[in-house]
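Could you have a look at this structure, given as structure tokens, before my questions?
Heads up, one of the protein chains got dropped from this complex, but the rest are sitting where they should.
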Amino acid sequence: MDFTFTEEQQMLRASLRRFLADRYPFDQRLAASRSANGLPSGVWAALANELGLLSVGLPEDHGGLGGGAVDHMIIMEELGRVVALEPYLETIVIGAELLSRCGGTTAQGVLAGVVSGEILLASAFAEAGTELDLSHIATRAERKGEGWRLSGRKTLVTGAPWASQLLIAARTSGASGDASGISLFLVDPALPGITLDCCATIDGRRAADIAFDDVHLAAEALLGEEGKALPLLDEVTDRAIAALCAEAVGAMGHLLEATVAYTSDRKQFGRDLASFQVVRHRMADMLIEIELATSAVYMSTVRLDGPAQVRKLAASAAKAVVCAAARFVGQSAVQLHGAMGMTDELDIGHYFKRLMVISAAFGDADAHCARYLSLSVDKG
Amino acid sequence: MDFTFTEEQQMLRASLRRFLADRYPFDQRLAASRSANGLPSGVWAALANELGLLSVGLPEDHGGLGGGAVDHMIIMEELGRVVALEPYLETIVIGAELLSRCGGTTAQGVLAGVVSGEILLASAFAEAGTELDLSHIATRAERKGEGWRLSGRKTLVTGAPWASQLLIAARTSGASGDASGISLFLVDPALPGITLDCCATIDGRRAADIAFDDVHLAAEALLGEEGKALPLLDEVTDRAIAALCAEAVGAMGHLLEATVAYTSDRKQFGRDLASFQVVRHRMADMLIEIELATSAVYMSTVRLDGPAQVRKLAASAAKAVVCAAARFVGQSAVQLHGAMGMTDELDIGHYFKRLMVISAAFGDADAHCARYLSLSVDKG
Amino acid sequence: MNLDFSPQELAFRNEVRAFLAEQLTPEFAFAGRNCAGIYCELPIARDWFRVLAAKGWSVPHWPIEYGGTGWTPAQHLIFKQEMARADAPPLSPNSTHMVAPVIIAFGTDEQKAHYLPRIRSGEDWWAQGYSEPNSGSDLASLTLKAERDGDCYVLNGSKIWTTHAHFSNRMFCLVRTDRSGKPQQGISFLLFDLDLPGIEVSPIISISGDHELNQVFFNNVRVPVAGLIGQENDGWTVAKYLLRHERSSMWSPLLRARLERIKAQSAGCDPALQLRIARADMRLSALEVSELRMLFEEMDETRSSLMSSISKVSGTELRQEITELGVSLAGRDAIRMPDRPEQTGRGVAVATYLNDRAASIYAGANEVQRDIIAKIMLR
Partner (left out) sequence: MNLDFSPQELAFRNEVRAFLAEQLTPEFAFAGRNCAGIYCELPIARDWFRVLAAKGWSVPHWPIEYGGTGWTPAQHLIFKQEMARADAPPLSPNSTHMVAPVIIAFGTDEQKAHYLPRIRSGEDWWAQGYSEPNSGSDLASLTLKAERDGDCYVLNGSKIWTTHAHFSNRMFCLVRTDRSGKPQQGISFLLFDLDLPGIEVSPIISISGDHELNQVFFNNVRVPVAGLIGQENDGWTVAKYLLRHERSSMWSPLLRARLERIKAQSAGCDPALQLRIARADMRLSALEVSELRMLFEEMDETRSSLMSSISKVSGTELRQEITELGVSLAGRDAIRMPDRPEQTGRGVAVATYLNDRAASIYAGANEVQRDIIAKIMLR
């Protein structure tokens, strides 16, 4: 039983926070999110090279520092505090973790490019309605000579417009619902037969609907063992959930700080807004929700390396608790900022929308409540 | 479209409120609820004879004044304001309505005794878990010569210890779940083979678990047509729900008034409790809930004479809205009274417990939410 | 007590339905259905308003002498319900329900003759100048300065959160003409044209990306004294009258239309979401009756204030709950950036949800409404 962070983890948090405070002012973030590319220039490279951040959480035998889930949690929370646009989740928590677990020459080569900051990744496992049951995905890959032919659609693949490589889950054998038969492929988005329909998302980031029409993949595109990807994808889904929940905690922390500052400054009926008891109690409730959410994130993070059942229960509990907190904290922050909170100019609304996106990702609160319930029944 | 009460209805409310203010002080009510019999002496007779109240809502061709559901609503709301013990619901809204709808000589005779205040009734349709689906009751009656033999159990039949006649639903043909085959019987609780296991309920009223072991009933015990009672029982269930919801509105009205008075008087940190904004807002929310509950009661009351689908939707909506309001108003009243609200001495807790009983009767909020959902789907 | 319409009322409902079937084109209904803001934008809103005006139904609640219809409360109710149900474009109340009743009650004959016909026809489109950067729910603290100079007031300062000012040609405005007394004193109610020199309308983009709101800057703007409503320094009386008049607003018809649309799409969705939808539905049916009671019950001034605040709180919070259901139902698709849904239909659920966060803030924040409810209850 240990709730302390190592010295390295404390330094990681401190240096990242300092870096972002210096280099990630909100107005530049906003401008970048509206630029054609959608990312602030130079930040990712600096995270990779100045801070060496991208290797921190990865396994040592893959060029990482072996930090693991707790390091991802710290990094995501700090990125959440500045509502960062960068695809750390997509590239590192999901992409690099998948690659390092699958192993193989192809994966090793891509990982080197990821750690150095040259390669951004995006992944698409789920399809509409299959977030928490990937055995039902409809995208298929069939053997064709030495390689594969991939067909299907993935919607709203976040980070895809930035990515030079995609990690795509497809069924290679069996029928919808079978636990085996799901495989993972590394796919160059420039291949013939791939169409990316890019869009902005409400959090100012980028996503794409991707169509694969009989795309020819080389044999090396297969990552890991054929047909055996499902447990890995399930696990990485829970890693993504824990990381997103950590990001949400960072974002909520900022919203509460901003709300405390605003209500302490703003006058209404001749008094500070923060002197009204209902305003005070609402902020107290925001803090309570954030504390519980923080605990839920700790729990889900620590359980990531445990048995699948325990890991899933913890991830679902974290997602449900964090979604409820995000809803209350986000809505309260807007409400307590009054009309100002409704403007695009303030950062409040942008954090609010990022929390909406996090809440909808990898299964919403209702979906995780249902998953938790069915897992509890299995267990009981 | 008309939201006014007739002059008669306004007079009914005024005279009943005056009567109860005079004759139903809380301490006497409390003492009566703890007496052996559990009812204040003389009140029921006075309601029958001084106020002529018991005939007000009943059909004219059965000795009533033809007031109907709106009169029941007014009476129940006023009884709710004083958290009355009297079985108006059991005897009049359910019992007399059933008798007058079934008709027949037996029913007529009992009705006369009811209106004059001499006969109290109790009814048992539902059994555990069948509150909203009476086709699944397990109590059975079989023809035996001219009469019937009744066997089964009914639990927590409210008002049964007071009743000189019971109205009992039993299956006379068909299988569990069949819509037809349910019949209604008038049963003298003193008959051989009937065991009443009496208990107090948390609201200070009386109930009984009743066992029927091969009870011989005369042919005349059958009320209405054999095997056709289900639609009538369904309808009377909704009538009971609307009436109970009206009672809850009366009880909540008293709780809010008492809370406003208490917080205006009680000092904390040198100020009136009612000067604290969170206390004020909580009372404002209590009022909002009561207003919505009142509207829901109006709706369900007016819809009682409409088509079954519309009637059921309105009754379920009322029950769910009123249960939610009762929970919030009851819990808030206790909370705002602080430790005083937790004492048996104050009336607050007794209203709180009556609201719990109302919430659990004829299906709780979750059950009505489920019924509403399934009825909406049928409709859509 | 009776919740049914009379045969006459049902006949009127048929008349309204027939009118809508004929005049509410698919384009109007599309805009109405996909209106993610509070009201539809111009030109579609004005086009629809002119259709109503042609029928004589643009200002049904006005006194008959100025062009009202003389409808019973039930007819007004039916009209609102049918409009919402048919997805008619929601229209701003600024002209017809806010400034017009004030002009009718306080205006001179000249003011009435000048302004009312232009409102009724849809020629004029008014903006409301109430809130200021440092004066939101606490309206009495407003500071926009209006100094008398000959036959003009000279205005300096700014108004904020001015909905659709960029579509409007006129403004009614609370200004400070005297700062010596209590905050409520020294306020005047002024009408003027928005194209006067020195007025600048600056857009405020909301978190949904929409441009509904504006800040309006006044730099030595000369407003003719003829625009004064009532007495100088007596604007608070006028504003309070307007507030009372606003109370006839009903939340439930629009919410019913929205919720029915959600219900129609909810078959087979997550059971927890279905339960949330059912709960909102049941609560809405109670709110509908509450709003009918406000329309039909006799009430004194106190009760009417109380019910108005209760309706604001419960109506807006239910509105927010229902738009949140829309987002849940859209699932991950709700994360797409909405793209002018009134014109494209894209992202209406999320844009509506975002815009509706303001429902508990505007028109007297819900915290202020609860203060009012408690104050009335405790006195």
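Lettered A, B and C in written order, each chain numbered from 1.
Keep this in mind: a residue touches a chain if its C-beta (ideal position, glycine included) is under 8 Å from a C-beta of that chain, and two chains touch if they have at least 3 such contacts.
Predicted model, so just to flag it, every value in this text is computed and none were measured.
Visitor: For the full complex, can you list every visible chain touched by the one that's not shown?
Guide: Taken over the complete structure, the missing chain's partners among displayed chains are A, B, C.
Visitor: Give the residue, chosen from B:F5, B:F26 or B:F276, that touches the chain omitted from the document.
Guide: B:F276
Visitor: Using the touch definition up top, pick the residue from B:A31, B:A112 or B:A200 that touches the left-out chain.
Guide: In the complete complex, the chain left out is touched by residue B:A200.
Visitor: Since one chain has been left out of the picture, which residues of chain B touch it in the full complex?
Guide: On the chain B side, contact with the omitted chain comes from 128-129, 131, 155-156, 199-203, 207, 267-270, 276, 278-279, 331, 334-335, 338-339, 341-345, 348-350, 352-353, 356-357, 360-361, 364, 366-367, 369-370.
Visitor: Can you list, in ascending order, the chain C residues touching the missing chain?
Guide: 271-272, 275
Visitor: Could I get the residues of chain A that touch the absent chain, sorted low to high?
Guide: 1-5, 70, 260, 264, 274, 277, 280-281, 283-285, 287-288, 291-296, 298-299, 301-303, 313-314, 316-318, 320-321, 369-370, 372-373, 376-377, 380
As a convention for this text, only the chains that are shown with their structure count from here on.
Visitor: With centres defined by CA atoms only, which chain is the most remote from chain A?
Guide: B
Visitor: Let me have the rounded angstrom distance from the C-alpha centre of chain A over to the C-alpha centre of chain B, please.
Guide: 53
Visitor: If you average the CA atoms of chain B and of chain C, how many Å lie between those two points?
Guide: About 43 Å separates the centre of chain B from that of chain C.
Visitor: State, to the nearest whole Å, the distance from the C-alpha centre of chain A to the C-alpha centre of chain C.
Guide: 40
Visitor: Could you check chain B for residues that touch two or more other chains and list them?
Guide: Answer for chain B, listing residues that touch two or more other chains: 277, 281.
Visitor: For chain C, which residues are shared contacts with two or more other chains?
Guide: 367, 370
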